[in-house]
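Complex shown without one protein chain; remaining protein chains in place.
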């Protein structure tokens, strides 16, 4: 029966300014609404506050925005039944969890379990941050390790993994791969 | 009629030492000459002067070299009618434009329009710089943002986008994708 199938989940990876958010939004818009936008950004400075406000304005009023800088698994689970959820983005969420000195491994495990046992379509945006020189400082190295491991674990439980390159989707995992 | 078709344009992306220039030159050499090489590098130190001279020597005398550290759209437009143009590379050009305190958005828009309305075959080389940790300093972040957005906009108007990985071309957009 159609309604017992597990809802699809997509992981949209990419570098800075690679068109991740735009592609992820297009994936959600292709599904029936209403759509939930889970924002993980915290406006810690003016540069970021401005970017958040601009993005919300660009999305338009059809989206219901939930702010979840840290309680991400809860935000996904408590969203209205069946509504597609866009999480933008996991990298900022991980930053917030680390800066708050939370148990990163426990938080990641809870998120991966929530995604694996999803009851609604999910589109997750995350940065690929591991393709550069080893960072000088230990915190950046730890962040890079956590981000890479989280991406791997999520990639294993979603249906489609896309790597964005210059605004274009490259399928890494999916029906056409 | 054949001569009214829009000439092809290729965007060759890649990391440092990924074989971008070599692949781009091969794309141009596969077309009938003469070939125009638009160099955007400025020899600001000995390391770079040496690299520029070596590259020019390696290309050989069949290439007509035009230096365009900043006036790139003009260099593309004023090249001899029909001659294929290789631009190497957009990332250095963007650096030059930013360091000269020009209007980056206006310069990028002019370049994208020139590429979109091309009257000759174009092969553009650019670095993919967004797959690392967020840089510490604000200028590097701004540069990364501009570079990513420019790559996206150019990718949208060219016929083929290639990501070079260890000297090998990975097609992101093109006839075989």
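The chains carry the letters A and B, assigned in the order they are written, with residues numbered from 1 in each.
The working rule: contacts are C-beta pairs under 8 Å (C-beta built on N, C-alpha and C of every residue); 3 or more make two chains touch, one makes a residue touch a chain.
In this text the structure is predicted, and so the values were computed from the model without any measurement.
Chemist: Would you indicate which residue among A:89, A:147 or A:168 is in contact with the undisplayed chain?
Modeler: Hidden-chain contact among the options goes to A:147.
Chemist: Contacts of chain B with the missing chain: which residues?
Modeler: Looking at chain B, the ones touching the missing chain are residues 14-19, 128-133, 135, 140, 143-144, 165-168, 170.
Chemist: Residue-wise, where is chain A in contact with the chain that is not depicted?
Modeler: Those residues of chain A that touch the unshown chain are 11, 13, 15, 128-134, 144-145, 147-149, 151-156, 161, 163, 170, 172-173.
We adopt the following convention: only the chains that are shown with their structure count from here on.
Chemist: Need the CA-centroid distance for the pair chain A / chain B, whole Å please.
Modeler: The computed centroid separation for chain A versus chain B comes out at 32 Å.
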